[in-house]
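Before I ask anything, let me first share the structure, which is written out below as structure tokens.
With one protein chain withheld, the remaining protein chains of the complex are depicted in position.
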Amino acid sequence: MSAKIISPKTYVLVWLALMILLFLTWGASEINFGVFSPVIAIVIAVIKMLLVVLIFMHVRYSSRLTWVFAAAGFLWLMIMITLTMGDYLTRGTVRPQNKSIPEWKVDTESQSR
Amino acid sequence: MAEATNAIAEQFDSSEQQHESAWLGLWAFLATEVLFFGGVFLGYIVYRHVYYESFVLASRTTNLVYGTVNTAVLLTSSLTMALAVHAAQVGKNKNLVRFLILTILLAITFMGVKGVEYYEHYKDHQIPGPSFVLKGAPEGELFYYFYFTMTGLHALHVVIGIGLLSVMALLAARRRFNPAYYTPVELSGLYWHFVDIVWIFLYPLIYLISRHS
Amino acid sequence: MNIIEETHPPPPAKLEPDYLEAGHTVRSWLLTTDHKRIGLLYLFSIIFFFFIAAVAAGIMRLELLTPKGDLVLSETYSKLFTLHGVIMVWFFLIPSIPTVLGNFLIPMMIGARDVAFPKLNLLSWYLFMAGGMFALYAIIAGGVDTGWTFYTPYSSRYSNSHVIEMATGIFLSGFGSILTGLNFIITVHKMRAPGMTWFRLPLFIWSHYATSLILVLATPVLAITLLLMALERIWGIGIFDPRIGGDPVLFQHLFWFYSHPAVYIMVLPSMAVISELIPCFSRKQIFGYKFIAFASLAIAFLGFLVWGHHMFVAGPSVYAGLVFSLLSFLVAIPSAIKVFNWTATLHRGSISFETPMLYALGFIGLFSLGGLTGLFLAALGADVHLTDTYFIIAHFHYIMVGGTVLGFMGGMHFWWPKITGRMYPEKMGQLAALVTFIGFNLTFFPQFILGYLGMPRRYHAYAPEYQVYNVLSTAGASILAVGYILPVIYFIWSLHKGKKAPANPWNATGLEWQTPSPPPVHNFYETPLVVKGPYDYSPEEEERKLEERHG
Partner (left out) sequence: MRVPFFLDQASTLAPRVDALYYGLVALTAIMMGIIFLPMFYFLYKYRRGNKADRRPIRIPTWKIEMTWTVIPLFIVIGFYCWGSSVYFEIERPPAKAMEINIIGKQWMWKLQHAEGNREINQLHVPVGETVRLTLTSQDVIHDFAVPAFRIKQDVLPGRYVVEWFKATKEGTYHIFCNEYCGVSHASMIGEVIVMSPAAYQDWLARGQPEETLVQSGERLFRELGCSGCHMGNSQIRAPRLEGVFGKPVPLQGGQFVVADEKYIRDSILLPQSQIVYGYAPLMPTYAGHVTEEELFQLIAYIKGLGNKQPEYMK
């Protein structure tokens, strides 16, 4: 079979990297980065995922088509999340013609129900 | 999906073609799995946005230690799985069996920790329903519904994975695989890594992102 | 029409039996992994389901003859349209063309011996049938009254009917769909005969490839949605329950994320058929091959971005409405490209009017009208008035019945000789096509007017001023019923009495016609080598031949 053989050393290194990332993300969660806290957590998760997909799952050494197949699911998930959140993030932001409500920074968080 | 023998199935011209087909087929299947989980992830993201305070509060009542330990366990099981595939590639059958069993043991550890965690939720009245209590978070129940749905679906996949890997271990013990034919091991490996990836995202979403924000 | 009598070189000596001769036991059918036999298994199953749902439609139309709800109880009526919608969508239309014609033809058209995963293919059919059995059980046990859309909280909390069984049925058949789609994708990627490059693929394949993408990427979302709904029903897992803060609109997002792309699952395969029929019966190279091919992919992709247009009045944000509206308008463009290219193909062709062609022309007309009325609904201001009225009913029946069912019928007539080795009676076929077309328009055109006048859908009793149009519609449905039953009769008749079909009765160019009818078990005696594109037709040649024959 044609699949490329990767040395176990690489695998162990990747695993070490994963563990370090896990440690990092755990540590980061103990510190308050404000709005960046979730961003950091998700970015680290994405890096972890890429390590697993590219090395453990051999995508890095596979055909272009495999890349496309591997990306498709995530791309479509992004479509679903983006457009749906597009709804929830903008709910209640059309100001009625009613002028009695003053111009004010409308808090979408609690308006969006 | 792949035929469990060395022979080439009649619709294929070469083992090359057969292997490539099975490989791509599994990737396509994983894409559907991504969207299957995606539905619940989407729900979680939406509600976390809408009921931000409640979700933050409720999320802090989860047990970070269990979550982190379990992440480490799953990540390690991914390593052993990758090593199992490697052993198959180079024809070290003994190692293949060993690594498969190690992976299964790690998976069982994961389920064990999850079980303990569930039990503690039960003790703390965090199972949604009439006995549910979570002070100060009116939509905390919703959070826990998601918590149990997401981790439950994931656990279901872990169980399927354990079954799959057990079959592989059995077949390997009977020396069914060799460097020229190990597609089933490889594909089970892909599936197992996928289960790991789902958890890689569940971990921050459930345990981390609301600790400090 | 004279082509049929044309003599052909005798087929090569039989090396293996044709696929119908390969086994006659029930077992040889139920355990077959031959894509052609699986196609036939699907054919019988979907016809069976179609007639169940059609009878429900018949009863509904009878009920709607009078404004009062006097034939059936309102409860029964609700169960009827749910049954009709669910069965028609998931157990007839979505599987129809892909699993019957697609299964039968995709491997043959690309010169393969079978699909990539024949066992998986059979498993798909079993999943489909298991799903069908659950659905039938739900119906027999008392029915489901939620409508095919299963909106929460009605479906999850209030309905007293067999929602879970029905959802299980759809869930299972959905898995069948996913596996079929997966199979097709890998087959097209990996099983093409030597020389069969992407741009030598028939458009039938392109369309089915696009369909499969949707099957694989959208169906899992339906699965999880129905699962969540069922969990809420069983254990009160209240993800959509407004009482603990759940949002029923989220259910709609998830549902339509699948179900809008699903409407393209229904129409793309029909377009696939049309793209084969038009060139064959106008003896012309198809116009704008690449544009049609990429339009299929564009429809599949854009189709994923527009689901929100089903929710314009359901309470999402106004801005989301604006975005979804724009995207819905854009998805019309690739459809327009296809329609224009088909029309242009006719230009300077040598056109004949056999039954498949009649269906194809009917498809173009009805699909265009159905699609253009889709634009009414995509236009926000008009949708507010038209949504959930009979205008919607008319819109989608124009596309799904006028479009897809006609495409399916056209395809069945076209490939019937290949599938069975027999010709259907041509005159009868033409008559049935005509009856269907007339009956169809009479049934559904009045519904546009009803919708504009405001008649809501899912009403078994309605205001008296709507009666005249409803009577017309019911009358049309009876004619339509004739149009459906006729082919069933003469198809069955033709199995024994029909003329034996030659390998290539239509003188078509596809690979599937280069092998005997019915094809041998492994499709080809030897793997074909492809050296030219599809649709290698010449209208001038055709005319010359005709002249020669008539002296």
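General remarks:
Lettered A, B and C in written order, each chain numbered from 1.
Everything that follows uses one rule, which is that a residue touches a chain if its C-beta (ideal position, glycine included) is under 8 Å from a C-beta of that chain, and two chains touch if they have at least 3 such contacts.
This one's a predicted model, so the numbers in the text were calculated from it and none came from an experiment.
When the full complex is taken into account, the listed residue touching the unshown chain is C:Gly321, out of C:Gly39, C:Gly176 or C:Gly321. From the set C:Val188, C:Ile364 or C:Ala501, the residue in touch with the chain omitted from the display is C:Ile364, counting the whole complex.
For the options C:Phe51, C:Tyr137, C:Phe291 or C:Phe445, the residue in contact with the chain missing from this view is C:Phe291. Screening C:Trp29, C:Tyr137 or C:Tyr452 for touch with the missing chain picks out C:Tyr452. In the complete complex, the residue from B:Gly91, B:Pro138, B:Gly163 or B:Pro179 that touches the missing chain is B:Pro138. In the full complex, chain C contacts the hidden chain through residues 69, 73-75, 78, 145-147, 149, 151, 153-154, 157-159, 242-243, 245, 248-249, 282-283, 287-288, 291, 312-315, 318, 321-322, 325-326, 329-330, 332-333, 336-337, 339-341, 343-344, 346-353, 361, 364-365, 368-369, 372-373, 375-376, 378-389, 449, 452-454, 456-465, 467-468, 539-540, 542-543, 546.
Think of the hidden chain as still there; on chain B it touches residues 51, 53-54, 136-139.
In this section, only the chains that are shown with their structure count from here on.
For the interfaces A-B and B-C, the C-beta contact count is higher for A-B. One finds 17 Å separating the Cα centroids of chain A and chain B. Touching of two or more other chains is recorded for residues 20, 24, 28, 31-33, 35, 38, 42, 46, 50 of chain B. Contacts with at least two other chains are made by residues 189, 217, 221, 247, 250, 253 of chain C.
On chain C, the positions that touch chain A within their shared complex are 189, 217, 221, 247, 249-250, 253, 257, 304-305, 307-308, 316-320, 323-324.
Of all residues in chain A, only 65, 72-73, 76, 79-80, 83-84, 86-94, 113 touch chain C in the complex they form.
Only residues 1-3, 5-6, 8, 11-12, 14-15, 18-19, 22, 25-26, 28-35, 37-38, 41-42, 44-45, 48-49, 52-53, 55-57, 62-63, 65-66, 69-70, 72-74, 76-77, 80-81, 84-85, 88-89, 109, 112-113 of chain A touch chain B when the two sit together in their complex.
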